[in-house]
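A single protein chain has been removed from this complex, and every other one stays in its place.
We call the chains A, B and C, going by the order they appear; numbering starts again at 1 in every chain.
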Amino acid sequence: MVKEIERVGIPVVHMCTIVPISLTVGANRIVPTIAIPHPLGDPSLSMEEEKDIRRKLLSRALKALQTEVSEQTVFED
Amino acid sequence: MLKVVHYINQFFANIGGEEMAHVPAEIREGIVGPGLAFKQAFGDEAEIVATVVCGDSYFNENMEKAKKDIIEMVKKYNPDIFIAGPAFNAGRYGVACGTIAQAVKDELKIPVLTGMYEENPGADMFKNSIYIVSTKNSAAGMRKAVKTMAPLALKLAKEEKIGSSAEEGYMPNGKRVNFYEKDRGSKRAVKMLLNKLNGKPFTTEFPMPDFDRVPPNPPVKDITKATIALVTSGGIVPKGNPDHIESSSASKYGKYDIDGVMDLTEETFQTAHGGYDPVYANEDPDRVLPVDIMREFEKEGKIGKLYRYFYATVGNGTAVKNAKAFAEKYAKELKADGVDAVILTST
Amino acid sequence: MIITNNDLVYSKLKDDYNILYIDGSFRDVLVKTRDKVHAGYELLTHPLSSSLKPNETPYKSVIISDKKGKLNFNSVYIIEDAIIEYDKFNMNIIKKISEKIRKDFKLIDLTVLESALNINY
Partner (left out) sequence: MEVNVLKLELGYIFIKDIQFAEQSKVENGTLYVNKEDVKALILEDQNFKSADVELARPGESIRIIPVKDVIEPRVKVEGPGGIFPGMISKVETVGSGKTNVLKGAAVVTTGKIVGFQEGIIDMKGPGAEYTPFSKLNNLVLKCEPIDGLKQHEHEKALRFAGYKVAEYLGNLAKSLTPDEVHTFETPSLTEGLKLYPDLPRVAYVLMLQSQGLMHDTYVYGVDAKKSLTTMIYPTEIMDGAIVSGNCVSACDKNTTYHHLNNPVIQDLFEQHGKTLNFVCVIISNENVYLADKERSSNWSAKLAELLGVDGVIVSEEGFGNPDTDLIMNCKKIESKGIKTVLITDEYAGRDGTSQSLADADAKANAVVSGGNANEVIELPPMDKVIGHPEVVDTIAGGFDGSLHDDGSITAELQVITGATNEMGFNRLSAR
């Protein structure tokens, strides 16, 4: 899916748990997430803590979208 | 005798080259241009009863009208098969051949066949839905193309069983068909290995799934003015799953309006995905599709705005592997709507 | 930990192993295994162990780690491919399976599992 979006000319950041799959499906900007059933959350934390995590991950995604990349890049932090 | 309607462009109809590509569609009785080669190949099994001629620019610039007009023309002759081209490496001609053949197949429910060079853009667009014979990259390959297309056309017209792509000469279409090779498998393996070892070309009999790459787009210049869309393969849908997206179907997607939605809650949204344990996503769908924080960012001016709709797809019993066909469709919608960037979340 | 819908496996091994018994189908076992893998358990045996086709045998036993850790990518690939593979077979065709054949399938499933546990018969 990520390739099809990239192909029409829109920059896209892929937020996913399994980075190797993301690399295989051809994502160019990748932000690793928490876990498969809850990529942008963590049920073991409080609601506020979860939101903090989400903020952090999405800020990273925005940073990725503003970064020039020439090859597949994983934005770890 | 089987009846054939043939489609060709202005060039093969001898009207002219690029300067005449604007001519609209017309239909002529009988054979025009390359139809002669088909006539010889068909012998007395089939005859070309009419030929549609259309300029390439005209077709591509007036696609809906051209399609409609041509279908009316073809319908009158009630043919057993519709043949378009071959188009070789001519890009717009190839797209026209594929488009019109597809339209005739869908509207008139008759078999269709076209031919073109494998790198013709029309090939990738249509090879999985209609039979496209692989040809050389120039009209010098006409004889060879007709030699492959004519027998396949007859088989299609007679509704006979179509063999594998390797036997019949059409481009592989994702549908595996058994057939007998000349040599046994072990011998083919030895040959393939020798070619691989000696740096010579070899063709795998089973291509692995698509591993191609698309180069990255330039970054977003001013994110504070950008419209950002959320897309997820995590199957988030409004509560009750109004579109009845099945957890097992990877071929559907949902498009949902989130105008005014500030937060996804257990009461308003859920996951329809069958590929992971849904408990956590159902508890708080923002864990998969982070609308809450995106709204926060929007308010704080960190982003221009959140796009009014989000798109969601589901896996087919799996969380991370997904089909792509529908993605092409909504990607175009996003582009047309002026979306500047996409955040795609996956489980 | 053994995830199984095979009562023969359960009755034979329950005293020696940690068993999660599923009162359900082969696919239910795969789905439960998938959720466990997503939660960080590691897959220890191949979920399509044995060359019996998924629409042939109704029984399946899978071994996963007792403890959960970091998400194991290989485990994810394998269990998800196994589910795709499972769904490919025409599941709408339910075979009439006699009690005798059921018992045989249970036994095969048990011995395949035992081959992984290094139990010799």
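In the analysis below, a contact is a pair of C-beta atoms (placed from the backbone, for glycine too) under 8 Å apart; a residue touches a chain by one contact, two chains touch by 3 or more.
In this text, all values refer to a predicted model and were calculated from it rather than measured experimentally.
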Displayed partners of the chain not shown (whole complex): B, C
Contact with the hidden chain (one of B:E18, B:E119 or B:E205): B:E205
Residue of B:L108, B:V177 or B:V214 in touch with the missing chain, whole complex considered: B:V177
Interface with the unshown chain - residue positions in chain B: 164-167, 172, 174-190, 192-194, 196-198, 202, 204-206, 208-209, 211
Contact footprint on chain C, counting only the chain that is left out: 43-53, 55-57, 63, 74-75, 77-78, 81-82, 84-85, 88-90, 93-98, 100-101, 104-105, 107-108, 111-116, 121
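We take it that only the chains that are shown with their structure count from here on.
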Overall pattern in which the protein chains touch one another (line/ring/star/complete/other): complete
Most heavily contacting chain pair (counted by C-beta pairs in contact): A-B
Inter-chain centre distance, chain A versus chain C - centres from mean C-alpha coordinates, in Å: 33
Distance from the mean Cα position of chain C to that of chain B, given in whole angstrom: 38
Separation of mean Cα positions, chain B and chain A [Å, integer]: 28
Touching two or more other chains - residues of chain A: 17-18, 21, 36-37
Of all residues in chain B, the ones touching two or more other chains: 276-277, 319-321
In the complex, chain A residues that touch chain B: 1-18, 21-22, 24, 26-29, 33, 36-41, 43, 50-51, 54-55, 57-59, 61-62, 65-71
Touching residues (chain side chain C, partner chain B) in the complex: 31, 34-35, 38-39, 76, 80-81, 83-84, 86-87
Chain A-facing residues of chain C, complex: 35, 38-40, 71, 73, 76-77
